[in-house]
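A protein chain is absent from this complex, but the other protein chains hold their places.
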């Protein structure tokens, strides 16, 4: 921790700051410069992080030296984590594709959708039983009944199921029915939900909050890991910026950063990142070229009839073409596709 | 709803769109221009809003005409809502000040803090028993025990209590102990939590999500009202922007907008909006001059010892001075202060 | 300057960094911690700032200790700067109001507008002869002829003139005709223009770039001061954020920050900050309550006929009422109005 003092700091203030740091069993080092005095504290930065050092008289600014996360960091875990779902490895050499409609739309429908997705060449099936909707008047999902439909879809198609959980009270039942639990963008900092999925033994696909920094994103993963569940898949899905021509702004740049900072696998969501179906294939390719370990896509046989998110949902033919392009791309990047 | 068609739209596509709209019992009106054909649909926009019109072939863009919220809107409720907490009216002529530390720090401490806040001239006491913290390694609050301390603080000081609820499972117990339930910025779109506080009969202070648009903010309030609870206080608290010199960017501009669009009272949080204690008084005055009905402030007798948020917490003397300035300001604005 | 090294930095890399710093005649201080080694360099940070230290092998991050600006800083100039325009003091105890239409609309019109503004109680007249327009097909202003109309407006009304200069080639002619030269938001980092206005002896109203940080804003002022012109008025005017319900996001929070960091006067523009005329008065009051030294307002006798920016332009009656409210507010803040 580096503490920069104000130009007019008094000796009394300096002494008080030094005493405060020593009272935490840490060792401060004061350097007197021409324009500023600074105090460097090397040691357990976590202890200091909890202190409101900026509230001390005479302090101009405080600069952290270490990252606030540990378990998700490549420093403590240099090898990349590979998460197995059935026989599929996420985070390994091969790229995975998860696809399906935004919502579970009925039992017959979800089975049909899973078979379509399987036929197109994807490896996991995604569909939402619980739906977080901006409007209280929008379709809110089939809930627990939808989970049972998803089990049926898995049975028919053989594809493992990815589905969202929104409420700490539902973690148990979702974990019973699904293979991967998704935490949505609006719940990235729903800490009690993170704690609950941290206690189960199922992979968690953690979506990036729509305005979460990379540090906050990794801290949310840290919540899950620190509660015991090491199987977290990071999922960039676009961020909110000043640009409103698309629903979100594609955050492909975050892929090399997160791969540099963390050992966790990264599967990206180009559908939400763009919000416009025509731009989804280009966005998916950009994510993969940037180094992502896979994609999660909204796909539907007939997007104009989708119960939700139809405007960003690609149709069957586009899904087939995209997977074929991704295969060529993966090979050019010395990877392959599941 | 206005549907703008692509320049090269075919007659077949136009017919398909028209049929789709008619199948929803709505009446489309097609206008052929030189450069674009547009379809206007006047009627129940809610029905259309659920349809992925952008997914239809030939559609270039879709523009909504009506706002997506109803119950929170001044259109359906032109008079301003006044919410009574004990004998204090929030949203009326007089400005209210809610103040207290970020966290409940112990039984003795919270009583002392409430008495201090009372003496400084504030009308409600705020302190968190449940704390949403970015790091799993940070102090997570006293939980239910903290709620009991707050009851004690009310008994000693006479001030009604504002405290945060983070989990749908805790809504009952928090409602039993507190006078106003706060929904934090990270939970503004935690829809299951919104539904739960929508079912109780206690005022809810709803913080704006750190990157929520005004429309989303009002839609979250709509969730609560549509579940039955009409007592919602809107709370701007700064937004996230490119500027990082402060923790957040003061969103004083949202005050006149929200007052124009909604009848709900607005109490603002300058502490989080700035994140730096020296700038809190100026920010508080800006919110009030912009038309806010009150402020919620982090205050502590000794900010450098606060368990959380010390860097943005003002001390007792600053609180006294600020309330005195706010009184003068209120009078200049033809209001007064409680 | 604080240089944080990577966890796996080699001794060779450390030596190379130390040599590099010594070769600049600076003295590095290496501290070996358990998790990180850091190098502190106290001395002339400007020399280091020019070096791409992050490009050195083994460097994880570099943190500056000093602010990059000097002349605009309160550290080197603790007293507030007051700028005189005719007999009006900007930055002193009294608040100033500058008002007028967005554009010069003709000779007769501009005289009429200046007389209106004078009658409403404002102290300076603003109108644009050169207009930066997003579209090449929009009205581009009267140019030099407009400047002559402005001289006429001053003669008739007695009000000093504020007008924009967009091109380094026009600085001379604008300085001949106007009292205050405005640099627009899109030109805040037009460095050659800043250098030219730095060489003249006229006050400059420098608008904040629509996505400029406070540091960049002050660095642009530093460009002008370092070229010799000390008379710079800082002008926040809203920033660009994710919120699109208004044209820009009101940046009232920047006022106390800039007053803390710099000695220069601050006059704010609520018209552009909101972009919607009905919200301009509340925004203007928020700026003043936050500590601004004045406002610059778009006002027109008949906004619907304004040549540009009509949607954010207030009419005469609103201007009169606003100035009356500002007077009451100024008194409550222990200031007055010109």
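Letters are used for the chains, namely A, B and C, taken in the order the chains are written, and counting of residues starts over at 1 for each.
Here, contacts are C-beta pairs under 8 Å (C-beta built on N, C-alpha and C of every residue); 3 or more make two chains touch, one makes a residue touch a chain.
Predicted model only: the values in this text are computed from it and were never measured.
Novice: Specify the residue from the set B:36, B:84, B:145 or B:199 that touches the hidden chain.
Specialist: Selected residue, touching the omitted chain: B:36.
Novice: Who touches the missing chain here, A:15, A:176 or A:244?
Specialist: A:244
Novice: Could I get the residues of chain C that touch the absent chain, sorted low to high?
Specialist: Within chain C, the residues touching the omitted chain are 20, 46, 49-56, 68, 132-139, 166-169, 186-187, 189-192, 210-211, 216, 219, 222-223, 226-227, 240, 276-277, 303-304, 306, 308-311, 313.
Novice: By the contact definition given up top, give the residues of chain A that touch the hidden chain.
Specialist: 211, 213-215, 238-239, 241-246, 249-257, 260, 273-274, 278-279, 282-283, 285-291, 325, 328-329, 331-333
Novice: So which bits of chain B touch the chain we can't see?
Specialist: 2, 4, 7, 29, 31-36, 38, 40, 42-43, 45, 63, 65-66, 75, 211, 240-242, 244
Convention: only the chains that are shown with their structure count from here on.
Novice: How far is the middle of chain B from the middle of chain C, if each middle is the mean of its Cα atoms, in Å?
Specialist: That pair's centroid distance is 31 Å.
Novice: Hey, how far is the Cα centre of chain A from the one of chain C, in Å?
Specialist: 38
Novice: Would you pick out the residues of chain A that each touch at least 2 other chains?
Specialist: Within chain A, the residues that touch at least two other chains are 211, 240.
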